[in-house]
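The other protein chains are all here in position, but one chain of the complex has been omitted.
In this document, chain identifiers A, B and C correspond to the written order of the chains, with residue numbering beginning at 1 in each.
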Amino acid sequence: MSAPSATASASEPSFLVDQGPRHGLLAWLTTTDHKRIGLMYLAAMVTFFFTGATIGIFMRLVQLSSLSHMMTAQTYNALFTVHGVIMIFLFVIPGLPAVFGNFFLPLQIGARDVAFPRLNLASWYFFMAGAVLAITSLFTGGGPPDTGWTFYAPFSIKTGTNVTLAVFAAFVLGFSSMLTGVNFITTIHRMRAPGMKWFRMPLFCWSLYATAWVQILATPVLAITLVLVILERLFGIGIFDPAKGGDPLLYQHLFWIYSHPAVYIMILPAMGAITEIIPTFARRTIFGYKAIAFSSMAIAGVGSLVWGHHMFTSGMSLTGDMIFSLLTMIVAVPSAIKVFNWTATLYKGSIDFQPPLLYALTFIFLFCIGGLTGVMQGALAVNQHVHDTYFIVGHFHYVMFGGTGIAFFAALLYWFPKMFGKMYSRKVAYIAWFPIFVGFNMLYFTMLVLGLEGMPRRYYHHLPQFDTGHVVATVGSWILVSGLLILFGNFAYALFKGKKAGSNPWGGPTLEWTTASPPPQENFATIPTVTGPPYAFPVEPRP
Amino acid sequence: MTEQTKSMVEHPEESPGYGTFVAVWAALVVLTGLLVFVSHFGQKAAVWGLLTITPLKAGLVFYFFMHLKYEGPLVKGVVFVALGTLLIFFALTYADVAFR
Amino acid sequence: MGWMVEASTAARGADRVFLVSLGISVFFLVFITALMIYFVIRYSKKRHPQAENIEGNVWLEITWTVIPLMVFLSIFYYGWTNFDYTRNPPRDAMVVNVLGRQWAWSFEYPNGKVTSVLYAALGKPMRLDIRSADVIHGFFVPAFRLKMDAVPGHVNTTWFEPTRLGSYDIECTVICGVDHSYMLSKVVVVPVEEFKAWYFGGDDAPEPGKGVATAKEPEGDNSGGVKGEVPALAILRAKDCLMCHSIDGKPMVGPTLKGLYGSTETVVSGGKERAVKVDDAYLKVAIQAPEASIVKGYPPTMPPAALSPAELSQVLDYIKSLK
Partner (left out) sequence: MSLQASAHAEPRDDFGAKLGMWLFLVTEMILFGGLFIGYSYMRSKYPAEFHHAGSELNATIGILNTLVLLTSSLTVVLAIVSLQRGEKGKTVAFLGATLFLAALFLVDKGIEWTGEIGRGLYPNAPHLATLPPGEQVFFGLYYTMTGLHGLHVLAGMGVLGWALTRVMRGRISRDHAVVLENAGLYWHLVDVIWIFLLPLFYLAA
């Protein structure tokens, strides 16, 4: 490897060992170490994911039959709202940047920490505060919100449920996301190791950089929109309330100005993680480094221009419809560029087919389905039919779960040995893949078909003609669950009983693999000096 | 810190004295007066005043009070990106509003 | 799309756009997946021990930027032309005012007839001016590939021209409260003559479409009751009471009206629970100012009913008769 040979001396204790004056839980809760904060996010996020997923399973049970009465309609409406809010705001948006970004951004650019370590900890507290508020909103006031995660006015200002608190929770979570963005941009500009030029940065860092910009440029719009909803509910300011001259479409514009870019906050870091995994296991340099780096920035940029594609049937002007549909098509191009470059990176490699690669390729497949359905519904004539049906539900589960979710698993499989110094069972990781893949497609592909047939989303009760499809999907969800349980069981087992992993079990080329597993508190004994590109193969064997 | 980032740190140390800022302040006050004056000539003039004088005032604050004049390209770029983004948000919202 | 009915001119266009974009998508998906699998096998560690470091190729990058761009832009254009069609109603279209409200649709024809099922004549364009009385609803007819939201404060317009006789689902697609998923209705497409007979006929003209596939009547509507009660029942149906109330004892969105009179029940008013005996006075309030006291266990969602005094007394008598 032409890049650094800096190593941490084996004697240094890892960051998992308390080194300050405080010990135990307290040491974790007051830490400013980016790695510990990353792990704290991980713990929180896995919990939220399972909570949200369990709710998803319940929703599937309701849909088993058109006569199902296992819960009231009100409960069902609350469930999909809470499921959406948890999955979006507590899992996929913060997901990769907060966990792997925090942990690996400083390691990959050869820094000791992020630019503002204390702000970083504060972000975690904001995140947890938001989560606590979100949970509180379920049990207080008028009960859990029933508006869907989109909180469309004027329903959200009229319903008696506890929208105010839920929306405030999302506001606090947005704050956390914004501060993380500020932190990462500053870190990337200021903390790169000597010789780490912009085009020597690993592509994961590029994707985080692009994400961070979206975070600070789009999130404030959500914040103010949510504030307006709260004021509307508390004081009746009338901006979204048609009875007072307000306009519900203004709400939709403001909401999607944030929430469309937010989907790229979800997917960009995921793409970044995939970009790390593929060259490592292809044992060759990435194909089209600059194309991938620029396409991240392009997605972030153009992604801010397409929000109107969620409003094609809302009565937006025809000109608006046309412009937003056109821009939607353009934003798909950089994603296509990435897919082609990933595929090309496999060409003439020397492929070591390990679990992370399997999951990464699965990501590409599922993301392509999600992305291509996205393009289809971006076409106006098609959107008019599939908007707010299960086709949309299928689309976004493919991109969010098949995309970001699977990428999250792939990243965990890839970096787990570095984070914990333990290796999981690779065989079990392969075994888990089958039910995940089969169940996933049974569940969500069926949703695409249901949507085409005209099954609207957010329906407690479906018409009898959709029974078959719903049964298939529900069975799929059980298969999926079994796979996920195997996968996470495997991690849990490895955490306690796993074999020790070396500092570079995969032969990875980037800086994080040059330090010990798990890394020492200071990351590197001496700050490395970078002399070459990030994906330089073959990797020199290390002692 | 890399070589290139170091160069960005260097911004002219000799910052201007009290006089410059008082002058800027005076300009701001004059512009405010102008804005108020202009807005007496009906709706149209008020809107034009709003669209021209106000950004000018904001620009003065940014440029001098907030030291943008003395910052390197990075900070200038950050502000530029923010304003550009806002402009785009406006423009695309108007793609809907203006053609209803 | 054999299993999916195309029942309007726009449906055919929309499906064609869909099939074209589906074809393109399947092609690219299969292509990329096959390539990935091939590479993984062909260049596995065993078969290809020494990797080649290829850093990129400008021409390839340009190719796979420009080709997808072209493909995407043509999908856009194709989709746009068909969409534009559904947003520009012909001048001779009949204009029907569609009103969405929690949780029912109603349709007002130019001659003042109001229905809860949309009747349309085969081959005749019909323009819909869609409004909402409360929150946002979505007017969706899958068989027409047609969707338009009902947004309070706005009038959204769309149109269709049915090409097939039959009765098709209308669904609400925007979450609008508890009974969002029950906010259903039908479009009944009938031959022109039948439509005319109903449209120009008097108030007692037979509802069209009885010969066609049966339009699903609102549940609980057993209108074949005793003769003398029919006018009151007609009022209940016309005012959409039957969307939420049954007269056969089955609880729906709201409590059933059967056996209501004279019973004692718990209501919540001003945050406090109290027991009331259902008499005329209570019923009057319950119907005209429903938000004043809410029957325990039900959502506070009943809209105040606009009934004339005469209608009200008819309805009250009718409720009394429902033992």
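Just so it is clear, a residue touches a chain if its C-beta (ideal position, glycine included) is under 8 Å from a C-beta of that chain, and two chains touch if they have at least 3 such contacts.
What you see is a predicted model, and the numbers here were worked out from it, not measured in a lab.
The chain not displayed here makes contact, within the full complex, with A, B.
Only one residue in the set A:Asp247, A:Glu276 or A:Asp388 touches the chain that does not appear here, and it is A:Asp247.
Only one residue in the set A:Ile237, A:Ile330 or A:Val472 touches the chain that does not appear here, and it is A:Ile237.
Of the options A:Thr51, A:Ser123, A:Thr161 or A:Asn183, the residue whose C-beta touches the omitted chain is A:Asn183. Panel shows chain A; residues 19-20, 112-113, 115-116, 119, 178, 181-183, 185-186, 189-191, 216-221, 223-225, 227-228, 231, 235-239, 244-247, 250, 253-254, 257, 521-522 of it touch the chain omitted from the view. Contact between chain B and the unshown chain involves residues 1, 8-9, 15-18, 21-22, 24-25, 28-29, 32, 35-36, 39, 43, 46, 49-50, 53-54, 57-58, 61-62, 64-67, 74-75, 78-79, 81-83, 85-86, 89-90, 93, 97-98.
In this section, only the chains that are shown with their structure count from here on.
Averaged C-alpha coordinates put the centre of chain B at 50 Å from the centre of chain C. Note: centroid distance chain A to chain C, computed from Cα atoms, is 34 Å.
Looking at chain C, one finds that none of its residues touch two or more other chains. The set of chain B residues touching two or more other chains is empty. If you check the complex, the residues on chain B that touch chain A are 1-5, 74, 81-82, 85, 88-89, 92-93, 95-100.
For chain A in complex with chain C, the residues that touch the partner chain are 72-74, 77, 146-148, 152, 154-155, 158-160, 242-243, 246-249, 282-285, 287-291, 312-315, 318, 321-322, 325-326, 328-330, 332-333, 336-337, 339-341, 343-344, 346-353, 361, 364-365, 368-369, 372-373, 375-376, 378-385, 387-389, 452-454, 456-463, 537. Put simply, chain A touches chain B in their complex at residues 189-197, 213, 217, 221, 249, 253, 257, 304-305, 307-308, 311, 316-320, 323-324.
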